[in-house]
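Only one protein chain is missing from this complex, and each of the others stays in its spot.
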Amino acid sequence: MNLLAQVDPKTFWNAPNSSAELYVKLSLALLFGIGLAIGLMFAPPQMRKMVIFTVTFVSGLFYVLFWLFPAPINRQPSDAPRGPIEGLSFWISDSQSVVASLTNVISGFLIGLGIYSLLRVHLGKIAKQQKDWFFSAVLVTCLCLMVFFGYADWKQRLDPQNFILADPKNWGFINYGRDLLFDGLLQNMDAGMFSIVAFYIMSAAYRAFRARSVEATILLVTALIVILSLMGVVELMWGGVMDGISKENDGLKALAES
Amino acid sequence: MAINEPTNATHWSEKLQSVPKPVIFGILLLFSTVPLFFPVQLPNKPIDASIDFYAQAMKIPDGGKIILCSDWTNSTRGESKGEMEALLRILMRKHIKFVLLSIGDVQAPQVAKDTIREVSDEEVAKGGTAYKEFEDFVNLGYYAAAEGTILAINNKVLSVAQGKKDFPVGAGPKDALLSPVFSGIKTVSDFNMFILVTASSTNRTILERITNCPMMYMVTGVMVPENTSYYASGQLKGLCGGVKGVFDLENLMEYGINNPGPHEIESEKYKGESIPGWPGKTNTGKGTAYYFALHFALALLVVAVAIGNLGMFVAKRRSK
Partner (left out) sequence: MDYNLLKQFVAVIATVGLYSVLYKENKFYRFWEHVFMGLASGWGLVALWTEVLKSGWWDKMFGATASDGNGAAMGYWMYIILLPVGLMGYTVFSKKHNWMSRIPIGIILGLYSGQQFSAWMTYYGPLFTASMKPVLPNTSEFWKANPPVTGTVYGSEALTNLISLLTVLTVLTYFLFSFDVKSKVLKASSTTGRWLLMIGFGAIFGSTVMMRFTLLIDRMYFIWIEFVKQGLLHMK
């Protein structure tokens, strides 16, 4: 494969990087997309349900076809479809990775929705100086700090000259900042948050785990057996007892047979 | 979340059921902390799932290739990092190359890279070779759409890496497909194994979609009962669950399977085979460090539940 040449063949759906053709097509497609979105804003209410239904159905139909439609077996890169049926089969098989890639992008935008919502709430609190707005300011400040250091660190590493940053000995202020915020604070606080549950499990097990009914007793006994089995020392002692009984049985069996 | 003060308990059976929360929390803190200062090597009998995990990992040929999906973050560091470290030691000692990706959490790729660097530095300090990014493993990063991505891996694995860049040692970012890890790879069945280290429901996503590559899972304790049924049905070739699983792996890495000796670990399934360990190398980690303290914490829970129920039974009899 000549890595310096264009990898994909030129089609209507693509254009060379930084070419005028690409920018023109991008602009037209963007205008089309914006026009579509504006058009949907003026869609009559009766049409809205149909739009959502159609979009959802077509999306689902793709994977149903992917599962049900006969797929090529032992397909080689040089194979060409011999008819429309095989053509559709090849197209479905080739499109799956593109669909996965598109889904990644849409999911990415929807992940941003959660962060946008969080910012909306807390920036509103700061602007209106509502109760405990100081904590909202802390949240927004930490968010901005992480975005700054995280993005700056990533950008630095993209520069081919900065490969030395792989070694922490060559780190600068930005890299130390990112490491302190991510590894020092975020990761340790993540661990701390989840470990708090241990205290509540202990307290709840002590106060509420009572053998008040048959079901509760079965649950209690099973939980205690599993907990004991997780202790290697107990398991080894129990295994030793079982092995002892088993050997005694073998001895008795051999005696009976003789 | 304020502490509820206990009601005025008079009889000892009522007092047994109403020990104040600060006391419970304090005792739990003590039982979780003090044993850490007195590390004790406990005897252990690895379970079949852990033995299978180790055996299957050791059967991957030296220089083989796997896909490693790392979906954990420091929220489950106690178990997941121990699992990841044990797995990485095995992979690095056998020079197994791997493709690293994440589908569960945006923080997971960075956490995985940090762990790989730590284990690599540890191996170098003990006379081993460093594991180089791009040469020995390639990091594909995070994928937001887990379901579509895993399906694409099963059907056209190279398409998943298209457009992704990784950082070779001593150079700028390069196309991930140019990595030696991908050389000779055409489909997912060219990989020897698909190993998932997870603390979330990505286990189900992968189980539903990967059909062309054998799989093994390393999961947290809470996921062990669910994943045990997949292991029992043969969908998983091995399973490492919780800190017990980590401790089992560390034992297996030290003593191997069916190797004669004072600490021989026997396995009926692998009878006739002797699978080696790496005695003398760094095999102990979080499993060994935490297992002793875990005994105390679990024993405390058993005692607490017993005391509470004893108090309840005595109080019931009194009221009759």
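For clarity, chains are labelled A and B in written order, and residue numbers in each chain start from 1.
One rule holds for everything that comes next: a contact is a pair of C-beta atoms (placed from the backbone, for glycine too) under 8 Å apart; a residue touches a chain by one contact, two chains touch by 3 or more.
None of these values were measured; they are calculated from a predicted model.
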Fill in the blank from the handout: Given B:242, B:256, B:277 or B:311, the correct residue touching the omitted chain is B:242
Completion exercise
Only one of B:225, B:261 or B:279 touches the unshown chain, namely B:225
Handout entry: Among A:85, A:111, A:164 or A:252, the residue in touch with the chain that has been omitted
Key = A:111
Problem - Hidden partner interface residues of subunit B, rising order - result: 1-3, 22, 25, 28-29, 32-33, 36-37, 75-79, 106-107, 109-110, 141-145, 147-148, 151, 163-165, 171-175, 178, 204, 207-209, 211, 220-226, 229-230, 232-235, 241-244, 268, 271, 286, 289-290, 293-294, 297-298, 301
Fill in the blank from the handout: Interface residues of subunit A toward the undisplayed chain are 1, 3-8, 10, 13-19, 22, 25-26, 29-30, 32-34, 36-37, 40-41, 48, 51-52, 55-64, 66-68, 99, 101-120, 132, 135-136, 138-147, 150-151, 154, 160, 176, 179-186, 188-199, 201, 205, 214-216, 218-227, 229-230
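One rule holds for everything that comes next: only the chains that are shown with their structure count from here on.
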Fill in the blank from the handout: Counting only contacts in the complex, subunit A reaches subunit B at residues 3, 93, 96-101, 103-108, 111, 157-163, 166, 182-183, 186-188, 190-191, 193-195, 198-199, 202-203, 205-207, 209-212, 220, 224, 227-228, 230-233, 235-236, 239
Problem - In the complex, subunit B residues that touch subunit A - result: 17, 19, 21, 24-25, 28, 32, 42-45, 73-78, 106-107, 110-111, 114, 133, 143-145, 147-149, 151-152, 155-156, 159-160, 162, 167-173, 178, 242, 244, 247, 291, 294-295, 297-302, 304-305, 307-309, 312
